[in-house]
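The structure is given below, and queries will be raised subsequently.
Note that one protein chain of the assembly has been removed; the remaining protein chains are unaltered in position.
And now, chain A:
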Amino acid sequence: MGEMEQLRKEAESLKDQITAARKAVQDTTLQEAAAGITVVGRVQLKTRKTLRGHLAKIYAMHWAVDANLCVSASQDGKLIVWDTITTNKVNAIPLKSSWVMTCAYAPSGNLVACGGLDNMCSIYNLKGKDGNVKVMRELAAHTGYLSCCRFLSDSEIITSSGDCTCVLWDIETGTQKTVFAGHQGDCMSLAVSPDFKFFISGACDFTAKLWDIREGVCRQTFGGHESDINAIGFFPNGNAVITGSDDATCKLYDLRADQELITYQDSSIMCGVTSLAPSLSGRLILAGYDDFNVNIWDSLKSERVCWQVMTTE
């Protein structure tokens, strides 16, 4: 038997092993386990602030750790840092390339980053000595667009790219520390685990991958989606991953059971998911869709939660 044939057989056998091992722990389903819980009642929302200033489509935003400041990126060629309580613009940073697709706020609050069709991740220092915000580093090596970036610290950032890889960068030297290769399609989104040891990526190969940051390896791959994964996030305790896809569904994958626990879908929803975030407790999943709607899902029951915007107190 040639080596190619041997390798093909071994790959098939390993895939069967993984399928069997996942099946072996299916002693119940999340739906059954949560059967006794009542669906979350109506969620009441009130618009508190509107941040006006961008002149074109806003592609991305990211909260600072203090949950007071946030940064947004628009194809008007600006990054704006907002004080969300006063609605003041703390910084309005002009970009070299207006084709920005992502932005990130460093946990320290000192740096922001952005990137897009320029294939680069640009790092800006908000706390420069003379008060001016300047480009501190341009991280260039990706051969495809920058879809997402997230800081680990002021010295390290992780990026995901249309070149199918994710990269861990040393910001100081501007070099690639680790290249995370394995996806067979554009990487669209990434999220870092609460303990900063892992990150997850969602890609156009319809899979999500869990990466060990220090070892530089992919530990787990999650399939099941039938189209590109556009959005990804961690459940607040770091033990589960939530994905949003062009197949109009969101899924929750448990990391320790190594499989999908539940799909959030409705026959009336036929357009892709573009963004998502869990609420603080993880009980609610807010997902944005291509039809300009937001759906709020009860994460344990896979049912949509009714919500309304209150116009009076």
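Following the convention adopted for this analysis, a residue touches a chain if its C-beta (ideal position, glycine included) is under 8 Å from a C-beta of that chain, and two chains touch if they have at least 3 such contacts; residues count from 1.
We adopt the following convention: contacts and distances are computed from a predicted model.
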Query = Unshown chain, UniProt name, "Guanine nucleotide-binding protein subunit gamma", "Large ribosomal subunit protein mL64", "Immediate early response gene 2 protein-like" or "Transcription termination factor 3, mitochondrial"?
reply = "Guanine nucleotide-binding protein subunit gamma"
Remark   = Considering the complete complex, of A:I18, A:V90 or A:A141, the missing chain is touched by A:I18
Remark   = Checked against the full complex, the residue among A:M188, A:A240 or A:L276 that touches the missing chain is A:A240
Query = Hey, which chain A residues sit against the chain that's not shown?
reply = 3-4, 7-8, 10-11, 14-15, 17-18, 21-22, 24-30, 33-34, 37, 40, 43-45, 48-49, 68, 84-85, 182, 217-221, 235-237, 239-240, 254, 256-259, 261, 279-284, 296, 299-300, 313
